[in-house]
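Below is one structure, written out as structure tokens; comments come after it.
Apart from one protein chain that is not included, each protein chain of the complex appears where it belongs.
Now for subunit A:
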Amino acid sequence: MADKQQQVVVKRARHKSSVKDPGTPGVLKMTKDRFTFMANDPSSPVKLNVEFRTIKGHKFTKDGTKQALLNLTQDQGGNYIFEFENFPDRNVCKDFVASAIALSGEAGRTVPEKSAVPIQDEQLSAAEMERRIKLLQEDSDLQKLHKQFVIGGILSEAEFWATRKKLLEQNYSRRPKQRVALKNDMWSTKPLADGQSNRVTFNLTPEIILQIFAEKPAVRQAYLNFVPNKMTEKEFWTKYSRAEYLHSTKNVIAAAAEAAEDEELAVFLKQDDMLVNEARKKIRQVDPTLDMEADEGDDYMHLPIQDHGLPRNDNKDVLDSQYEPYRRSFSQHLNQHAAVVLQGRVIDVELGDTRSVAEALARTKHAELAKDASDVYLDKERLERISRMTEIEDLQAPRDPAVAPLSIKDPRDYFDSQQANAFSTLGDTVSGAKQLKCSVSTREAYCSLKECISEIKFQGLTEPTINSEVAFKVLNGLAQNISSNKYHLGRNPNESILDSLPKITREELLLHWSSIQELLKHFWSSYPITTKYLLTKATKLKDAMSQIYPKLQEIKESVQSDLRHQVSLLVQPMLQVDVLFGNDKWSF
């Protein structure tokens, strides 16, 4: 390394047995593989000489807090706390420790019995470790596999993760997850009434609550105001449901009467003022070529009938104006709903906690409106859009490729999840395959496509490219192979018998399926078998697999006879490898 002074760090520090402990002043000295601490008072019993190998991680206090602490946690659970005189000192040590742990951390962690494995020199930083642990925590399937193979000794830690580099990288760069759109489903106010009693039941899920909050800011505001000070969450939703029920009966007078008695109920029954205000603000942002509100400014007629020949205002009604605030039109609801769905999921919080959902929504809304106030950039963009819109497209050579990039964060994930859908709805489209996004920019892709086309135009098609049917078959086949994961297994309509199996059997089957997939992946990745290490690995894998086969056989026999054939069909692809093993002569 270039910076030599980093090889050894010596700083004054106090060693503490706990945070509260006043500590022993002394000198901390760090080298590449160990650190030592000598108390200033030679008679003090505190004397440390620890290898970084045994240090698992480090924690530290924030800059500017009361104490400049560094806490090194040991493998066996002990820890060493040092307090420094100032933050710069601490930070130097902190950085040094971090790199030292990264250098030697992995060595310290590996289980002794696996030390024979050649991939020993992989150095893991604490961060890397944390990431892996987090991944395992998030994904229970992965955890199962990990437990089965790594703890079970069939695969080494490194081997296990080697095939999942991508997963790690992805998390590393903290790429946003593919956002799932809101369901375009109006919460129908149709209550469930059971025939006998007068009780009416509404069904609210966190998803529905999110939708209600997004579509009706007044309800959201009321929730933040009322719960939990004024009423409990349950009371709140009961009240809301009552209001919805009143609306669904379309009895404006009854609604007004109830609202007069109960001011909290009135909040739900009245028109949403926040929406009205929001609309006022938004209307200024609207494309002027759409702005019909501006037309009113040029209307000097003052005639009741402005829409030529349309009958007069239909909803002019018998009712007095006192009921006006309680009238709510379905159209308004419809528009608001669609607008919310179009906007998509603006917040990223766990849906379970109603309060935090409400708060997050209120925050985003607030930020959005504040931003709108004076955005020159938006203005400019709008102008550009208008001028683009006014051009007549075919009188002019195109300016830009008319393609929009798909918003797919992880093509593979998206592809896998689409696969199941694609197979079930695959009419005559190849949508599944189309979604694959390559890394070229749209412009490049467009240019190359244009080139190809002009080339063909110039030369003519000497022979037909590929027959579309053949191409479709190939794509289909490819798609099926690529996505032969357990999602596919579970969702492929051909194998829907999975659903008819008992739950335990199904889960077992899926578990075995994924284990076999995992083992196979490793098995094939060790080919060609050129070293001793690979041979032992392959043998180990094979043994592990052969342990699973009898279990599969068991499952097969345990199911009812009418399903047995289908289950065996299902198990067959898993067993095929066994046949392969049998034929393999292990020629090396």
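Convention: contacts are C-beta pairs under 8 Å (C-beta built on N, C-alpha and C of every residue); 3 or more make two chains touch, one makes a residue touch a chain; residues count from 1.
Everything below uses one rule, namely that contacts and distances are computed from a predicted model.
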Among "Gamma-secretase subunit APH1-like", "GPI-anchor transamidase", "Gap junction protein" or "DNA 5'-3' helicase", the UniProt name of the subunit that does not appear here: "DNA 5'-3' helicase"
Which of A:D33, A:E130, A:D353 or A:E391 contacts the chain that the document leaves out: A:E391
Which of A:I133, A:A254, A:L342 or A:A367 contacts the chain that the document leaves out: A:L342
Contact partner of the left-out chain, one of A:V19, A:I133 or A:A294: A:A294
Missing-partner contacts on subunit A, residue numbers: 184-186, 188, 279-280, 282-283, 286-316, 318, 329-332, 334-335, 338-339, 341-342, 383, 386-387, 390-397, 404
